[in-house]
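Complex shown without one protein chain; remaining protein chains in place.
Per-chain residue numbering starts at 1, and chain names A, B and C are given in the order in which the chains are listed.
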Amino acid sequence: MTIMKKIRLGMIGGGIGAFIGDAHRRASRICNDYELVGGVFDADYERSIEFAKNEGIDLKRCYKSVEDLISAETKMAAGQKMEAVAIVTPNALHYPFAKSLLLAGFHLVCEKPMTMTVAEAVELEELVEKTKLTFALTHTYTGYPMVRQMKDLIASGVLGTIQRIDAQYYQGWINSIIHGTESRITGVWRLDPKHAGASSCMGDIGVHAFNLIEYTTGLEINEVLSDLNPVKEDVKLDLDGTVLLRFGKNLKGVIRSSQVCGGEENNLTIAVYGSKASLKWGQENPNYLYMLSDTEPAKTFKPAHGYNMAFAESSHTMPSGHPEGIYEALANIYKGAAKSIRGEKFTPGEFPTVHDGVRGMKFIHAVVDSNKAGNIWKKL
Amino acid sequence: MTIMKKIRLGMIGGGIGAFIGDAHRRASRICNDYELVGGVFDADYERSIEFAKNEGIDLKRCYKSVEDLISAETKMAAGQKMEAVAIVTPNALHYPFAKSLLLAGFHLVCEKPMTMTVAEAVELEELVEKTKLTFALTHTYTGYPMVRQMKDLIASGVLGTIQRIDAQYYQGWINSIIHGTESRITGVWRLDPKHAGASSCMGDIGVHAFNLIEYTTGLEINEVLSDLNPVKEDVKLDLDGTVLLRFGKNLKGVIRSSQVCGGEENNLTIAVYGSKASLKWGQENPNYLYMLSDTEPAKTFKPAHGYNMAFAESSHTMPSGHPEGIYEALANIYKGAAKSIRGEKFTPGEFPTVHDGVRGMKFIHAVVDSNKAGNIWKKL
Amino acid sequence: MTIMKKIRLGMIGGGIGAFIGDAHRRASRICNDYELVGGVFDADYERSIEFAKNEGIDLKRCYKSVEDLISAETKMAAGQKMEAVAIVTPNALHYPFAKSLLLAGFHLVCEKPMTMTVAEAVELEELVEKTKLTFALTHTYTGYPMVRQMKDLIASGVLGTIQRIDAQYYQGWINSIIHGTESRITGVWRLDPKHAGASSCMGDIGVHAFNLIEYTTGLEINEVLSDLNPVKEDVKLDLDGTVLLRFGKNLKGVIRSSQVCGGEENNLTIAVYGSKASLKWGQENPNYLYMLSDTEPAKTFKPAHGYNMAFAESSHTMPSGHPEGIYEALANIYKGAAKSIRGEKFTPGEFPTVHDGVRGMKFIHAVVDSNKAGNIWKKL
Partner (left out) sequence: MTIMKKIRLGMIGGGIGAFIGDAHRRASRICNDYELVGGVFDADYERSIEFAKNEGIDLKRCYKSVEDLISAETKMAAGQKMEAVAIVTPNALHYPFAKSLLLAGFHLVCEKPMTMTVAEAVELEELVEKTKLTFALTHTYTGYPMVRQMKDLIASGVLGTIQRIDAQYYQGWINSIIHGTESRITGVWRLDPKHAGASSCMGDIGVHAFNLIEYTTGLEINEVLSDLNPVKEDVKLDLDGTVLLRFGKNLKGVIRSSQVCGGEENNLTIAVYGSKASLKWGQENPNYLYMLSDTEPAKTFKPAHGYNMAFAESSHTMPSGHPEGIYEALANIYKGAAKSIRGEKFTPGEFPTVHDGVRGMKFIHAVVDSNKAGNIWKKL
């Protein structure tokens, strides 16, 4: 065992009160491969400084802007310089910051959606290819051990020919906003096309269902036909929708996604049905993977068992029956990115890549286009 | 309490080896309102007679044809004559037999799909209106206590504005046929348009999901857009499909139905999401009804509790925790039909009517048409 | 296929408003092997007659007493005479009626507990042996397909050495009585030692858990040590208790039973843990049998699958995913008894016997004795 130096991590966004930044920091600490050394934690510099103080971060590395960060850090010595940056800003800022940071030589961990447009996404993909830097997109759900087991079981062929795919992502939290329990203004930038992009429901959560399908099956969705619903007249974006999917000959599927399913918490599910067997998984009970078959009793796979494949087993640290959760899933992605950053060997699928980001943007835009054009098929 | 004379029941189809006829007879015995007195149990008269012997039925009332039955029974004395007939033949025979029997004055319990075409369905509806006879269509799942509780809870308004509806009916049994484990020939008349009608998956099971939506919500689906899948090249009917639904302004939904979901048994589910609360029910665990809300712990309704509404409570006879199943659901429908036949008071919804049959046929044909026309919206 | 003449059934008890008599009649109709021809339905003859009228039973065969019934029926012609009798009276009457009826040559279906004392139980067992009559004790839960599958799986040895057995029977309905929501007087003969016998909780429900253990494992419990709880000072019988079990060398277990577990409905469970695998089943979701193992994914067995053993498969009539319930379980026991009455071949375990009744009485009395003697071991 060799000494594992921690990767010097920066963060853009994620300051005081930012839930997602906190999640990223916890994940980076769980896997223990990173040390947070600086960043631009808030657009408001005072608040950024306050955050840095609380976290015990060197105030000199608490920057006023991404430009300042790049300028200062790139001048530091090799053993000091920030190596990777986590981008956890509002959606619209992902692309410009990612571009600048890649051009400046930083590895990136980026929240999704990766960009606002397909063109931006493709541009980042080309940049990553050119720079050979690591780019991890935090489709967090791919970090769950049983999602990885699902991926490997499907790759092994146990399902036979895949015949139907059905994914769902239902939440209900936006009810309190559109029905006035919470203010729409303080409430949610997600309802504002300027900040959220072309889509609310599909862009924020439907795309996770999309990603999960492509991640677990290794298949690409060719075409979509969508019917979206803003639910209330004065809402400008989709809060709900269904997307018909076509993969290739004889394989169809569906993504159902909604933010107005009152009482649903974070109900992301995927079911892949094959000619020989089927697999079902749900995010709210992530340590259970169900394999159905017409000829055998249904099987329940759980983490920390010899019957799992290697990738799933390496993604869980506790003994069986000791549930790990979403922080550990995100930590697995950070762990995968760390391996890549250090040039170590890693399993494909250990972290979602810039290519997953391009696919996601294509999905979101095809879905929105299909709906606008009157529910017709659109190619990705 | 007055003496409850049993209704003299006849049966068309349902002879030796017929699963569905046996189910109808059990249901009629559970509710104890009927006495099976005769019928045409099999197209093969010898087998019909054999069946009648086994059941202890008067062989004189075991007829060679529906015409014979009508001719003989209509001549009998009022206290002897068959009063109601259960039609449990292959699909294509439902309509002609139902028509003849209604014209001859018999009350009917009819298996679904009610007819092969919308026109036939409408004709039967007109006949029922004219004759004032009882016509019960066995959408069995409406007989479950918790489905009835769902119907009444929704009618009471506890969900607020309904914002999304999602129903699923997944089975996997046709895999063994299309993949050759079982012979396609002996296998399944359901794959043959002549016997099954315009649709396999949607006509056989998707229509149950449709019915459950309209039954529980009291809403009508206005338009559908479908994408169906025969899955294998040489299959002529849909074995799988997704149907986008539109109800009215701002309310959309989806029906997902498949017969190739390997390992799924009889996975019919419905979820109705409202602005204030939501309800979820699944057929495989029929005694559990879940109410979700953004502001309260999720609630689980079960039969035989004072907190249920009257209709649900009258649909369950055992104390709480003693599970009743699908035979009892069907018995509830037979019980409702018996009340109607006897001219007693009954709750709307105690049995699905000929109108439900018309709606179902409209659904099936709109779905098939939408798919054929290239996945465009079709009105019901 | 030969003609299956229905067995002429009588019933003692079970008149108007009697829940358990209704359940027996439904079960006998579901399996279709019986015809209810007469009985003593109520201690009050007027009510008995009223019941008979409602059911369409020949009023001449509605008797004033069991003696009258025996006297009249035994004089009838062979093809007319009542063949079997179902005893569904309060507990204290099971024994005297069973004895008289056996001596008069009637096959019996008897509710549990079979008797009030062990001596009575042993006497009935001897009578059954001598008369060779069929005696079915309705431990209804043994009629569930997955309980039968559990029995056969254990017999097949797949569990290895059994290492621990844990059964539970929790209900909460007696809360409303002891806490005064319902009157104790109209309430419940079960709290009165005169009618209920030596025990409430253990005699009424604990004994089911006991029976399920011996039924599924084929093992005999040797000794028990119990701690019972009347919960309220003025209650004379146990409403709650735990029983330590010893089977033989190195195998121990526990039965937990209570009638004061507020909110529990009818939560009977059994878990049998072996060196190679384990099985778990619960009555409230009776169509799920779970097999756990340290080395394989957990398996879920469900009815109507080729992977089940013959006994379970013959105990379910619907296709998979169409839930059958407790009435069908009881019907399976009636079906088994019918086979025995007709002298047909049947599977051991198709109905609980008088011997199960003897074991049950021994269990109840050993448990009560252990508690009284200060929680010491008592042999069965």
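What we mean here is this: contacts are C-beta pairs under 8 Å (C-beta built on N, C-alpha and C of every residue); 3 or more make two chains touch, one makes a residue touch a chain.
Keep in mind the model is a prediction, meaning the values are calculated, not measured.
When you scan A:44, A:67, A:129 or A:284 for touch with the missing chain, the hit is A:284. Only one of the listed residues, C:54, C:100 or C:163, touches the absent chain: C:163.
The chain omitted from view is touched by exactly one of A:26, A:81, A:195 or A:276, namely A:26.
The chain not shown here is touched by just one of C:278, C:317, C:340 or C:353, and that residue is C:278.
Touching residues on chain C toward the chain that is not drawn are 159-160, 163-164, 166, 168, 170, 172-173, 175-176, 179, 225, 227, 229-233, 240-242, 244, 246, 250-254, 256, 258, 260-264, 271, 273-278, 291-294, 298, 375-377. Where chain A meets the chain that is not shown, the touching residues are 1-6, 16, 19, 22-23, 25-26, 29-30, 32, 50, 53-54, 56, 171, 173, 264-267, 283-286, 302, 304, 317-328.
Touching residues on chain B toward the chain that is not drawn are 291, 295-302, 305-307.
By our rule, only the chains that are shown with their structure count from here on.
Taking each chain's centre as the mean of its C-alpha atoms, chain B lies 34 Å from chain C.
The residues of chain A that reach two or more other chains are 291, 298, listed in rising order.
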